[in-house]
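And now, subunit A:
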Amino acid sequence: MAEPLLSVKDLSSGYGDFQALFGVSLELQENAILGLVGANGAGKSTLFKAILGLLPRARDMVNFRGKPIGNVKTEDLSRLGIVMVPEGRKLFRSLSVEENLQLAAEYGRKGEWTPDRVFELFPILGQRRRQAATSLSGGQQQMVAIGRALVANPDVILFDEISLGLAPIVVNDVYAAMPQINASGISAIVVEQDVDRVRKLSHSLVCLNEGRVVLSGPSQDFTKAQLTAAYFGE
Partner candidate 1 sequence: MSKSALRVAIGLTVITAILAAAPWFAGRADLRLIGEIMSYMALAILWNLLAGYAGLVSVGQQAFVGLGGYCLFICVIWFDFPPLAAVPLAALVAGAAGAIFAPLLFRLEGAYFAVGTWVAAETVALIFAAIPSLGAGAGMSLPTAAVKAIASSRELREWTVYWLLLAIGMGVLGGVYLLIRSKAGLALMALRDNPTAAGSLGVDIWWTRFWTYLGVAAATGAVGSVIFLQKLRISPDAGFSLNDWTAIVIFMVVIGGIGRIEGAIVGTLIYFLLRELLVDYGTIYLIVLGLAGILVMMFSRSGLWGIVERRLGWSLLPTRRLRE
Partner candidate 2 sequence: MGIAEAIVQGVLLGGLYAIFAAGLSLVFGVMRLVNIAHGDFIVLAAYIALMVVSLTGLHPFASLLIVVPLMALIGYGLQRFVLERTLGEDLLPPILVTFGCAVIIQNALSALFSTDAQRLSAGSIETDSLQVAGLSIGVLPLLTFAIAVAIIAALEFVFFRSRIGRAFRATSDDPETAQIVGVSTKHVFGLAMALSFGVMAIAAVLLAARSSFDPFSGPARLIYGFEAVIIGGLGNLWGTLAGGIVLGIAQTLGAQISPSFQILAGHLVFFVVLALKPRGLFPRMD
């Protein structure tokens, strides 16, 4: 197998005295989608935060294109090519839709993804570009959050629970953009509660339970039942 784009090796981390991850390893291949599943508290969001340096990690625990990046500061990762769509969207409420995208474009990498291209992908955002970002509906806000990740022209996007709190029909809209995103050469790690959806979407899967990897491999190797069992730690 080719050298992975992003790999996590034996990563342990947590909040203060509380350890939430115990020696987690995973590999994301170039141009691939990796599904990350697990129950609440399994450590998925913690893993994302540790990869991004919002929680403690050591230099060799995270590698990107074969280089250790565990000591790179959070704010430098977007220019390196790693961004996140955070849980709860976390749009900047003092900024308009367009400004949210502009900011991310200015502080990210230059490339084919621009705010205008995002407005093509999600036309509704173009119509509302001057509105305060937090005045939009939940689904539209999620589109802004995804757009904000895209305009940095990353190699990797970490999607954290992008369907959380959205109506099922809206979730379909949001996920409809995923193949297009992947087709433009962006790899992704997707955290999603809907195990079946993520199994169909992803190329490979990692299941976490209580801060440890309990299952990992190509997505087509697993049945829904297997995954569900691993999800619940059985």
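Candidate entries met the following condition: all candidates are chains of the complex that A comes from, given by their letters.
Note that in this section a residue touches a chain if its C-beta (ideal position, glycine included) is under 8 Å from a C-beta of that chain, and two chains touch if they have at least 3 such contacts; residues count from 1.
Quantities reported herein were computed from a predicted structural model and do not represent experimental measurements.
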item: Chain touching subunit A (counting every copy) in this complex, out of 1 or 2; value: 2
item: Residues of subunit A defined as touching candidate 2 within the complex; value: 52, 54, 73-79, 83-84, 86, 90, 92-95, 99, 102-104, 106-108, 148, 152
